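Note that one protein chain is taken out, while the other chains of the complex remain in position.
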Amino acid sequence: MTDIRVTVWNEFRHENENEFIGGLYPEGIHGAIAAGLREHGFTNVRTATLDEPEHGLTDKVLAQTDVLVWWGHKAHEAVNDEVVQKVHNRVLEGMGLIVLHSGHFSKIFRKLMGTSCSLRWREADEKERVWVVKPSHPIAQGLPPFFENDECEMYGELFDIPTPDDLVFISWFEGGNVFRSGCTFHRGNGKIFYFRPGHETYPMYHKPIIRQVIANAARWAAPAGGPAYPYTKEGSPRHIAINERQSIEPIAPRDSKRARIG
Amino acid sequence: MTDIRVTVWNEFRHENENEFIGGLYPEGIHGAIAAGLREHGFTNVRTATLDEPEHGLTDKVLAQTDVLVWWGHKAHEAVNDEVVQKVHNRVLEGMGLIVLHSGHFSKIFRKLMGTSCSLRWREADEKERVWVVKPSHPIAQGLPPFFENDECEMYGELFDIPTPDDLVFISWFEGGNVFRSGCTFHRGNGKIFYFRPGHETYPMYHKPIIRQVIANAARWAAPAGGPAYPYTKEGSPRHIAINERQSIEPIAPRDSKRARIG
Amino acid sequence: MTDIRVTVWNEFRHENENEFIGGLYPEGIHGAIAAGLREHGFTNVRTATLDEPEHGLTDKVLAQTDVLVWWGHKAHEAVNDEVVQKVHNRVLEGMGLIVLHSGHFSKIFRKLMGTSCSLRWREADEKERVWVVKPSHPIAQGLPPFFENDECEMYGELFDIPTPDDLVFISWFEGGNVFRSGCTFHRGNGKIFYFRPGHETYPMYHKPIIRQVIANAARWAAPAGGPAYPYTKEGSPRHIAINERQSIEPIAPRDSKRARIG
Partner (left out) sequence: MTDIRVTVWNEFRHENENEFIGGLYPEGIHGAIAAGLREHGFTNVRTATLDEPEHGLTDKVLAQTDVLVWWGHKAHEAVNDEVVQKVHNRVLEGMGLIVLHSGHFSKIFRKLMGTSCSLRWREADEKERVWVVKPSHPIAQGLPPFFENDECEMYGELFDIPTPDDLVFISWFEGGNVFRSGCTFHRGNGKIFYFRPGHETYPMYHKPIIRQVIANAARWAAPAGGPAYPYTKEGSPRHIAINERQSIEPIAPRDSKRARIG
């Protein structure tokens, strides 16, 4: 059991607009992911969706979230920039972030990565085999050397991301591609995990092994409790000045010729 | 001799507004940096400054630039967002970027890092000792185990950046701080080097060893000539779709139950 | 409370041979470290020392150890190569390893790193200030932005190690040096943490903050429970062959001209 506070965010449009997808996810993709976390002992899981006020991500909700799970696909542009900025601030402060599948192209992931996050893709119901390449990582807990998704949308390299801090999974695809499918990043005090499997047209988030990975990732991404993030003024990142009277060690006096300017 | 095309960009405000600083850099900070590169055999160096049209960074200039050197300090907010976006695109396409000193807080560096890039700082004319901690890196070419700056502005940890791909320098400061002073990053096809020493009130960019580091960095950051960056449409990052008819390997037919949706 | 099984290994020579050191560590350095872990809720801590049979690291002890803490200094060469090989195997299988201070020059650390692990050092009772540079790391839990050791032996760069997977701490020294003081590495399924502070002539392992770091590290280094390490034959690392009849996917028949050789 863990009381890590997880908020599962979902765009929640496909499920309402397409009958087949609605049938796969009667409680929404967020509902399926939340159910998976509860199965794994998470007692403090809530959900939020795009069409709620402030996308369900109010200041209060964000302040009470240890780990945010993000699923979006076709409405990335509908996400309000102010909300994105607030989520970004919370990640830097230490909130964990798990970005799933098509969330690679969300505003928040691209803002955190600094790259285009583009990739190759193909919808052809092909097989994926996910290989564990960092077995010592907590996100690999309880996993076999590889696992498979019989049918999936393919994502292929080149995936335009910064070098991951840890590369946990690499996927093989029937159609001939490979992909870095499980990647960790650190930004500020926040830990980020990108996990590839997903897509709204497959019941991926009902699969036990996918749920296990997400649960492992949520435990890993929870705030570590290190030194507080150096936000000191109204949530905006800024310098921490140490003026001349506040050096830690004595500084020898100098007959400096430099200009004293403000 | 090298014909790597370098553009040195400078805010160029302090030099005009403060007599002392103008005296340190009669040709501007950009002029001093460009002179240093020419000393090291660069035959194709130009400069650009904030108050030129488009900040001197027109499409044509950017297209003809292999490595961009960036110096800014008090006018980061005056840099036009469209120019920042163009520079960002060019870095992802492969243009090298060398960010100097207070450029840590420039729009372009923060956009590429995805973090606040905040740090501690102190102006107290203190001593800095820069230690080489990755002697195998090309940027360390010709350097001794450490070098010193007798007087400098201090930058201290915590420096809020992603984990560098390579950590080349760590600085020791008289007042009791440390700093990751030489850091490399890769974003898209572009190589980025952050180098700490600088400040407008010290003649830092006239120092031979500082010029050597910047020359080494410019050689290292020049485009590697790998596979072209996957920009395919008017400079905007996007997916590269591979449709079902274009898989590389044959994909077994399936009696799929998934919805065929656009 | 945690039942992670920790074995604290100590050379245990200085304490017996030097009265001053014996006074600092009446229960041995291992005794002080073990006491610190117990304070932090570890219920399953044992110790082992060089002069016990098999250095106290029998097959049974190693098999029952989740995390091994290593302190050695002047008798590295007295450690039996077979024991080193067994510890190496166990690390690759997943046992965590925490190497303290002068343990940088132990056989096991050098074997795992593949480098000389040499460094600069100086005994001058100088001040050290340890800065946290990766606050999101579990080993930084509960720490302030920096902490100090009023008197210590200095270790300085260049520290000849591979690039750490995570750089958690950088030290500043009064005498003008810096050092990567907290470094993580992954080897096989095992997690390794090198932590600089120590030395037999200071009561370092009685300090609460040093004990906190070691406790944090022991929690972090415990086996993650991922896919089992690919040792398949009597503990010796080897290939896992997959013969032609065991491919996972069908391989198209070829009219190959290559030699069929054993």
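For clarity, chains are labelled A, B and C in written order, and residue numbers in each chain start from 1.
Keep this in mind: a contact is a pair of C-beta atoms (placed from the backbone, for glycine too) under 8 Å apart; a residue touches a chain by one contact, two chains touch by 3 or more.
Quick caveat, the model's predicted, so the values are computed rather than measured.
Chemist: Quick check: which displayed chains does the absent chain contact?
Modeler: Per the touch rule above, the missing chain touches A, B, C.
Chemist: Could you tell me which of B:H73, B:K191 or B:R211 touches the chain that is not displayed?
Modeler: Looking across B:H73, B:K191 or B:R211, the contact with the absent chain belongs to B:K191.
Chemist: Taking the full complex into account, find the residue in B:L68, B:A140, B:M154 or B:A215 that is in contact with the omitted chain.
Modeler: Looking across B:L68, B:A140, B:M154 or B:A215, the contact with the absent chain belongs to B:A140.
Chemist: Specify the residue from the set C:F169, C:F185 or C:W220 that touches the hidden chain.
Modeler: C:F185
Chemist: Quickly run down the residues of chain A that touch the omitted chain.
Modeler: Residues touching the hidden chain, for chain A, are 129, 131-135, 145, 156-159, 163, 166-167, 170-173, 176-178, 180.
Chemist: Residues of chain C in contact with the chain that isn't shown?
Modeler: 18-21, 92, 105, 111-127, 151, 154, 156, 158, 160, 162-163, 165, 174-177, 185-188, 201-202, 227, 229-231, 237-244, 246-249, 251-252, 254, 256, 258-259, 261
Chemist: For chain B, enumerate the residues touching the unshown chain of the complex.
Modeler: Considering the whole complex, chain B reaches the absent chain at 94, 129, 132, 134-138, 140-145, 165-166, 174, 186, 188-191, 224-229, 248-249.
Methods note: only the chains that are shown with their structure count from here on.
Chemist: For chain A versus chain B, which are copies of one sequence, does the interface use mostly the same residue numbers on each side, meaning over half shared, or is it different?
Modeler: same
Chemist: If you average the Cα atoms of each chain, whose average lands nearest the overall Cα average?
Modeler: A
Chemist: Measuring between mean CA coordinates, which chain is farthest from chain C?
Modeler: B
Chemist: Please compute the C-alpha centroid of chain B, do the same for chain C, then give the distance between them in whole Å.
Modeler: Inter-chain centre distance comes to 36 Å.
Chemist: On a C-alpha centroid basis, what's the spacing between chain A and chain C, in Å?
Modeler: 31
Chemist: Find the geometric centre of each of chain A and chain B from their Cα atoms only, then give the gap between the two centres in Å, rounded to an integer.
Modeler: 27
Chemist: Counting only residues that touch at least two other chains, what does the list for chain A look like?
Modeler: Expected reply: 165, 174, 186, 188, 227, 229, 248-249.
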